[in-house]
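Note that this complex is displayed minus one protein chain, with the remaining chains in position.
For subunit A:
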Amino acid sequence: MFRFRREDLYQMNIINQYIYDICLTSLFKKIKRIFKQQKKFVLLEMVLTKFVEVGRVVKINYGPQEGKLATIVEILNDKRVLIDGPTTGVQRQVIPIRRLTLTKFNLKGATRGARTGVITKAIKKNDPIAQYQNTLAAKKVAKKALRAKLTDFDRFRVMILRKRRSALLSTQLKALRKNNAGGKLAAQAKGGNKKK
């Protein structure tokens, strides 16, 4: 695919204008299309997408509030921010950025220095924390926590169920192999066994 530098794109924009002036509409359209593609490509090329900004939902990595989510309310300097998490039990506090992980979610309606009440209202309207819980990362954490809580009997049951599921899968696989002798194997659908 094409790889254009930003300077070239500016050049293309200028060319666009020029060609428009000449009214070669079809050529102009073609160039516009290319430009759009390149612009999209440039946007996708952006390596950094999560910014420390007001409204960014963050996860606390370190300290007594480890694992909780909060929103950045104010940026103090290049190392500290003011965060607040009224719905997740995080008190409004100054915290070093080093102790945070940025999530890809933003709290809409959070303004700079907003008070806790404003933040709570914004969360009620559009909850990014609930969206975060649906991400793979959050689910992995939840799974790990659940596994840590298993009792001895639970661990035994999980072991037996995994064995059963594996046995089911292997019989299915055998049947498929038999039917598709020499052909490509279709993707297997996982069994319906409950697995923690």
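Some points to look at:
One rule holds in what follows: a residue touches a chain if its C-beta (ideal position, glycine included) is under 8 Å from a C-beta of that chain, and two chains touch if they have at least 3 such contacts; residues count from 1.
As a working rule, contacts and distances are computed from a predicted model.
Think of the chain that is not pictured: of "Cytochrome c oxidase subunit 2", "NADH dehydrogenase [ubiquinone] 1 alpha subcomplex subunit 5", "ATP synthase subunit 9, mitochondrial" or "60S ribosomal protein L6", UniProt labels it "60S ribosomal protein L6". The chain that is not drawn here is touched, among residues A:52, A:76, A:94 or A:160, by A:160.
Although one chain is not shown, part of subunit A still touches it, namely residues 148-153, 156-157, 160.
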